[in-house]
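Heads up, one of the protein chains got dropped from this complex, but the rest are sitting where they should.
Letters A and B name the chains as they come in the text, with residue numbers starting at 1 for each one.
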Amino acid sequence: MLTILFDGIAYGMLLFVLASGLAVTLGLMNFVNLAHGSFAMAGGYVTVVLVNRLGVPFLACLPLAFLVSAILGLIFERTLYVHVYRKSHLDQVLFTIGLVFMSVAAVDYVMGSSQVFAGIPSVLQGQFDVFGIGVGRYRLLIIVICGLLTVGLQFILSATRFGSRLRAAVDDRRVASGLGINVNQVFAFTFAFGSGLAGLGGALGVEILGLDPTFPLKFMIYFLIVVTVGGTSSITGPFVASLLLGIGDVAGKYYVPKLGAFVIYTIMIVVLIWRPQGLFARGAAR
Amino acid sequence: MSGERSVTARSVNAVAASHLASRARWQPLEIAFWVAALATVFLLPGRHLILTEIAILALFALSLDLILGYAGILSLGHAAFFGFGAYAAGLLAKHEIVNEPVLALLLSGMAAMVLGFVTSFLVLRGSDLTRLMVTLGVSLVLREIANRYSDLTGGADGLQGVIMKPVLGQFRFDMFGHTAYYYSLAVLFVLFVLARRIVHSPFGLSLRSVKGNPSRATAIGISVDTRLVAIYTIAAGYAGVAGALLAQTTAFASLDGFSFDRSADLLLVLIIGGAGYLYGGLIGAIIFKFMQDWLSALTPQYWPFWIGLLLVIIVLVGRERITSWTDPIRRVVGRLDWRSALRRASASPAEGN
Partner (left out) sequence: MPVVLETIGLEVRFGGIVATNDVSLRVEKGARHALIGPNGAGKTTLINLLTGMLRPSSGSILLDGENITDLSPHKRVRLGISRTFQINQLFGDLTPLETIGLAISERRGSGGDWWRVVGSRPDVIAEIVEILEQFRLADVMGERTVTLPYGKQRLLEIALAIACRPRVLLLDEPAAGVPEDERHEILATIAALPADVTVLLIEHDMDIVFSFADRISVLVNGELFVEGAPEEIARDPRVKAVYLGEALDA
């Protein structure tokens, strides 16, 4: 049972890294970016190509995946997204769905539609026993990396100047820019960073979640659930939500295989009935 | 003296009444539209298959217009009701529970309405994002359920072995799609007239107020939740009927009915034609289907790319600018009373502000 808990935590933390960028973008710019998964997919495919075709070691690909997705994010943000910020939520939804469709079809065309795999180094394969718990090495790596990232994010947000600027801009954009904070710069950087995180998550997730061109569509709902259940006003909210979902999904699929997939949806519905603004949201809903 | 005043009062009342009622009056362009639709029955016999698809899509888009265009509910999972209605109709026919298609259609629609009612409370509270999520979640849950219980639904292969009996016991479904088209067009027309009636009623007016300013609507005594539940339920029923029509005219139902693609395509259909005046879904369906036909011939596997590109372009250019071509139609059909608009245009400028 503890193995399941362990696996669930790994899954949850992976979800968190994937979804955190979306949480920040939504909280910061009130922008519904359904194409977030496309940046994750980009990171995943970059890793696959680098490992399989160019023989780059897996661990070295992780920062590259982050970088590529971050750069992609920056480019898209500055050229396209910036025009859509002020539009209605419906427009944002239509726009990002459009991007998803385009990215899915484009990747399908370039990479083919079957699932792809990245060879993970043998040192990361298999598991070792810790007090009777089967600790998967790869999953341990995920937990370590994601844990460090979470701590790092929390640190950046609460202890650095950039973090304060970001939090100010999230709280009240007009006042923040009135205080001299370059809100556009903050947006661009944050969007790029969030996309980079998604890319990293995508790279890490190839092994656990599986990667094919429909990735952004398959996982869209998961990211949305994390963000809605966890709220967008903190890091801890989505973090706890991701863990809840990760453990719930893994446990559900193990103990109740016929209905396992519903656990996530049920959690979502229950939470939304109880607290429409998410578990951790502050005050008024967006 | 009082006689004079009562004459003036009566004439002001009459003007007021005519202003209000003018919206509901059938405009010539509308009549032309339906006459043209009827004409396709006779003039385009070779195209009845695709026309049936268009009619079904139009009905589906109409149902989305009711909640998005008139009540402002953003839904990413409207296909939930479509798929539900499709399976309902398919199962009714396959297991010979109800053999007559029209009756089965009504029952499937009602089943979808029940589903709509049950899930409506999820879209009442929360932000736009919550609604998107919840509606998407519901459609995905249904898809999962249909996938799991594959002994009932046929799972990924779809519902096989559906044999349709003749409509009203008389009109056999033929392989050229003639009966299918007459049937679908008739259903579309009847439901459209009903929707038109609803939209021009006090209930419809209250929906527009809820969409425009929900807190003010509450402040004049409107129970916003009740109205939203009502229109969501009705729209679910309409979507269910559309799904049932598809199942009946193709003798097949599949997981695709619940897919996100279907909900996303539907949004595009409604956006192309414009939401909020009932004809947008119909016009959008016509354009979308022909576009899909043409694009699929060009690039069968990657046509979602072009759909995606179209969505991106529409948003970047601006929905209003794109649909401004429908403005003359809107003005005539519902947004403004064109007769008084003409009168005002020709009246003296002194009447202005």
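Just so we're on the same page, a residue touches a chain if its C-beta (ideal position, glycine included) is under 8 Å from a C-beta of that chain, and two chains touch if they have at least 3 such contacts.
Model, not experiment: these values are computed from the prediction.
A.B. asks: Just to confirm, in the complete assembly, which displayed chains does the hidden chain contact?
C.D. replies: B
A.B. asks: Among B:Pro45, B:Gly212 or B:Gly318, which one touches the chain that has been omitted from the display?
C.D. replies: Reading the full complex, the residue touching the unseen chain is B:Gly212.
A.B. asks: Looking at the full complex, which residue from B:His48, B:His78 or B:Arg227 touches the chain that isn't shown here?
C.D. replies: Result: among the candidates, B:Arg227 touches the missing chain.
A.B. asks: Please output the residues of subunit B touching the missing chain, sorted low to high.
C.D. replies: Where subunit B meets the chain not shown: residues 9, 12-13, 15-21, 23-24, 197-198, 200-206, 208-209, 212-213, 215-224, 226-227, 230, 336-337, 340, 353.
The criterion applied here is as follows: only the chains that are shown with their structure count from here on.
A.B. asks: Between subunit A and subunit B, what distance separates the C-alpha centroids? Give it in angstrom.
C.D. replies: Inter-chain centre distance comes to 35 Å.
A.B. asks: Going by the contact rule at the top, pick out the subunit A residues touching subunit B in the complex.
C.D. replies: Residues 26, 32, 80, 83-84, 87, 89-95, 97-106, 108-109, 217, 220-221, 224-225, 227-228, 258-259, 261-262, 265, 268-269, 272-273, 276-277, 285-286.
A.B. asks: Which part of subunit B faces subunit A closely enough to touch in the complex?
C.D. replies: The touching residues are 68, 74, 76, 121-122, 125-130, 132-134, 136-137, 140-141, 144-145, 148, 260, 264, 267-268, 271, 301-305, 307-312, 314-316, 319.
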